[in-house]
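Presented below is the structure to which this report refers.
Every protein chain of the complex appears in place save one, which is left out.
Naming follows writing order (A and B), and every chain is counted from residue 1.
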Amino acid sequence: MSVGLSRRGRTLSPNRLLAYSAALLITVFMLFPLYLIAAAALSPRSAVFDYPRALAPAPASLDSISFFLSSHGILPALGRSLVVGLLTVALSLALGSPAGYAIARYKFAGQDLVQLLIVVVRAFPVVILAIPLAVTFINWNLYDTVVSVAIVHTAIALPFTVLLTASVFLRVPTELEEAAMSLGSGRLGAVWRIVIPLSRQGLGAAALFAFVLSWNEVFAAAVLTVRNPTLPAQVVTSLGQSPLPFRFAGGLALTIPAVVFIFFMRPYLFSAFAREGR
Amino acid sequence: MAEIKINSITKTYANVAAVREVSLTIEDGEFMVLLGPSGCGKTTLLRLIAGFEVPDEGSVSIGGKDVTDVPPGRRDIAMVFQSYALFPHLRVLDNIAFGLRMHKVPKANIGPRVRKAAEMMDIEPFLQRYPSQLSGGQRQRVAVARALVMEPSVILMDEPLSNLDALLRLQMRAELKRLLQEVKTTTVYVTHDQVEALSMGDRTAVMRDGAVLQCAAPMEVYDRPAHAFVAEFIGSPPMNLLPGVISDGNSVKVGDNQFHMDQTEGFGPGDQVRVGIRAENIEVLAQPATGALEASVRVVEPLGSHLLLTLALGEHAVKAITRTDFPARPGTRVWVRLLAEHLRLLGKGKGKGEGTEVAVTA
Partner (left out) sequence: MLAPAAIFMTVFFAWPAVQALLIAFQTTQGTFTLANFQSMFHDTDFLRSLGNTLILLALIIPIETSIALGMAVLAQSRLRGRSVFLYIWSIPLAVSDLAAGLVWLSVFTSHGYLNSILQDLHLIQHPIGFLDYNNLSSVVAAVVIAEVWRSISLVMVIIMSGIQAIPSELGEAAEILGASAWHRFWRVTLPLLKPTLQVALILRTIAAFQVFAVVLALAGSALPVLAVKSESWVAEYRNFQLGATYAVMILVLSSLSTVVYLGLLRTPREVFQR
């Protein structure tokens, strides 16, 4: 829908003015809290009970951040979050991209069913998985390990990975693969030499996507770990006892990757988040 | 019904002029076809008339009223889209009634008007269906009915037949022509299909690179192209263009052959020109004859009603049409007579009458 077309774009019609004001208002609502958490986290610890708080920390200080990072268990938890994230990326790409390739390339019976299942899985309440898996992992001696968390995160990420890689592979024309095969390459060779190099960016996006999903996940990580939590699990379980500067610094530490991630994911946002919307 | 006046209109996208300084008057009740290859600006021109695009320069008036700043919904026009643009969530009936409701036509009048439009388009049995339950041809009819029911001053059509299969297109072409003659509404019709342009319009405006090269009755455009591009774009096969030089007074020299013309249309002795002749105006003979030039057959294409020959005439390739029983095979020697009264002179080089370079070696 176009909002108020003005002749030759020189004048600002009332409709257009209204649209810009609304857009600006929303932008402030989206951005201002991000500024505030940064301001809060960059205030010195001593400023936390200043009241009224200054909207700009003067001078900015890394005091709260370093306090947060040196708190007991935070650095190991950060390390575990990285490991879980990378394991999730490896598992979900290893399992998901062949499935994505199959959906993109082959017509098979039940294809619609597979697509439907992916959406159903996507909509399924994840809360329900964590507890039975905790029981299973206790039996398998995997409870409270990075592997167990990575497995649950993979289960959550896999439907996305399949949909995303399918849409990435669809962008590589079948003819290119067939051309490679007509020139003597096998199908696997064609995938390796032609499809993967051409999809590098998209696969990178799928990897990044799985990583952020894992980096952000709280519930399962909190249920599946006791002494070896990931960063969000560590933060959420110590919320009750931790001082405000710790929480603000934690909030910023968890938010920064999101801002960066969305910046790099812009071209893929639609295929990642909105496939079911069509 | 209304006259459309387009006054020196220009529309630029990202520094590329889609339409440049086009002036065109479409008479009241006239059927005007905008014809040209894709990217020539014909659709942009139509959208400027519709009001979807706002011109950078110039103005549009409909029925004597300047509508340059009037939004599409208040220009008293209707449009048939290439994709039909039927609302998928509304039944045929509600699709046709949509515009009437938007214009707050009294309820009591809507029913009869929709029925009348549906009757004209022969779609009464489908009024309760959704667009997805109709065939392509039926959707096309609904789209036309939705435009007609508004009884607009002007109907705009953007390649309305291009999504139909060949047979249906042929049928709809004749039907649309009859219908629009009946309602006598001013019509602007965009197409890239020169057969549609020739068969339907009162006048055809041939466009290229955002400019109208020639605007005239279809047969005039076909027979007396004002521009080498028009000569080649219209007609199948395109007009043959041979390089020539104006010699003394009323004659032109092609190769070693001198042809006498009634007039040389603004060219003077020594001017380099292109000499155009339609394939059907070349007489192909099996025997030598006076005034006939020797040529050899390169390609023979039987087209059912006639044979299309590609001939090597000196160093030039020439298309000619002959009867199906003409004894031609590749390599056969034939003699051709260019009918002098059908020779057309077209300029060469830059400026008016410029043309694209033709491949003249077979």
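Some points to look at:
As a working rule, contacts are C-beta pairs under 8 Å (C-beta built on N, C-alpha and C of every residue); 3 or more make two chains touch, one makes a residue touch a chain.
Computed from a prediction, not measured in an experiment: that's the story for all the values here.
When the omitted chain is restored, the residue from A:I74, A:V146, A:A180 or A:A222 that touches it is A:A222.
Residue A:L129 is the one among A:I65, A:V83 or A:L129 that touches the chain missing from this view.
Touching the omitted chain from chain B are residues 50-52, 71-75, 77-79, 81-83, 85-89, 98-99, 102-103, 129-130, 132-133, 146, 150.
One chain of the complex is left out; on chain A, the residues touching it are 1-5, 15-16, 19-20, 22-23, 26-27, 29-31, 33-34, 36-37, 39-40, 48-55, 94-96, 98-99, 101-103, 114, 121-136, 151-152, 154-155, 158, 162, 212, 215-219, 222-223, 232, 235-237, 239-240, 244, 247-248, 250-251, 254-255, 257-259, 261-263, 265-266, 269-270, 273-278.
FYI, only the chains that are shown with their structure count from here on.
Averaged C-alpha coordinates give centres for chain A and chain B that are 54 Å from one another.
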